[in-house]
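Sending over a structure as structure tokens; questions will come in a sec.
Apart from one protein chain that is not included, each protein chain of the complex appears where it belongs.
Right after this comes chain A.
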Amino acid sequence: MPDTQSLVNDFLNKLRKRKIEGSQATAKQTAELLRSVISQTRVPYTNQAGALIDAVKAVGEQLIAANPIELAVGNIVRRVLHIIREEDLSLTNAAIAGLNLSGVSDDEDGAEGDEQPVLSAAVLAAAARSTLRPPSLQTLLEDVPDSAAVPHTSSSGGDSEGKSKSADKSSRSRKLKHDVIEAVNELIQDIVTCHDQIAEQAVEHIHHNEVILTLGSSRTVLEFLCAAKEKKRSFRVIVAEGAPRYQGHLLAKELVTRGLQTTLITDSAVFAMISRVNMVIVGAHVVMANGGVIAPVGLNMVALAAKRHAVPFVVLAGSHKLCPLYPHNPEVLLNELRSPSELLDFGEFSDCMDFGSGTGSPLLHVVNPTFDYVPPKLVSLFITDTGGHNPSYMYRLIADYYSADDLVVQRRPTPGN
């Protein structure tokens, strides 16, 4: 599949050179790339799901390594892996139902042992379900702890199917791939429409004559505010400019063209203005599993100001921004330093950058971090495309979207234990 490889390389280059702006665009392109990878992958007759998972993982590993800061890539890779597992499971279940109905005799399965074939299939399905489900107290005693087959149950399910229904298998393999691609298409659709779904909830949160504060620019926030405006809410928006990129200026202009009462302030004026604000609404870069937020720089300050004055701090995030990882040392590890030219024009301080000062290093440093980490205790509410959630509830959404097996995409050969 040379063309897939070139597509992958193309995308890798873009990621490495940071050519793609914003997690939504990244998520969408990742999903599209993975869709083409899946459609190009030739699946064997047995273990189709395993083959697909391996192919997606191989690509996903490279993508994540290309830009480890852009967590949306990893999120989408894991979502697609979860989709494959889910589709495989539902197909297996359907096949079992078929087996039960047609009452296939145990002539072929007789070699495996004296168990009833229906029972063994049911046990297999249960095992497959338990791999999909995150581990819980309920499964602690039920599932077999030492079976090496657990990570590959979906594939062994495919095997036994293949054994008992050989005529069916080619159609089934095509069906699996078809279903997976269909589901990935749905995922892409979700990513594209997440703004609208979040914006639909705007009227529940923004009330008449309220003052909303936001920082920087986020398309989700823009749509959210405009949706409230369209529903005849009249409110005022205070926009902090979001130095050093000043995207707040763009947002303010956009809001004014849509007819919203807007005030522009500097970032340092947030504390001065916060006492008259009713609600802070911001976008996020990534939402971590503990409910912490990686957001554009400056937001931690806004969150602290909001906390100080007991103003609700609301974060809007599409479901592709939910990351199943926990942040450790996020201020350093999940941050990126951008070009200093955003702070200073080149040349302006060139005499300070003089290397001839004896030590060999310049006296002036310019540091321009991109992100802030806002701890979960500062966030009042998350609004995702499925509704409003408490920070401590994020893990629940994550359990719905991701399989526990996929959390670590890189380490493919799991250490045997």
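As a convention for this text, a residue touches a chain if its C-beta (ideal position, glycine included) is under 8 Å from a C-beta of that chain, and two chains touch if they have at least 3 such contacts; residues count from 1.
Criterion: contacts and distances are computed from a predicted model.
Missing from the rendering is one chain, named in UniProt as "Translation initiation factor eIF2B subunit alpha" (options: "Protein SDA1", "Translation initiation factor eIF2B subunit alpha", "MSF1-domain-containing protein" or "UDP-N-acetylglucosamine transferase subunit ALG13"). Shown as candidates are A:Y45, A:Y326 or A:F346; the residue that touches the absent chain is A:Y326. For the chain left out of this panel, the touching residue among A:Q62, A:T263 or A:N290 is A:N290. Interface note: of A:A65, A:A183 or A:A404, the residue touching the hidden chain in the full complex is A:A404. Even with one chain removed from view, chain A keeps its contact list with that chain: residues 116, 119, 126, 134-138, 140-142, 144-146, 289-291, 326, 328-329, 376, 392-393, 395-396, 404, 417.
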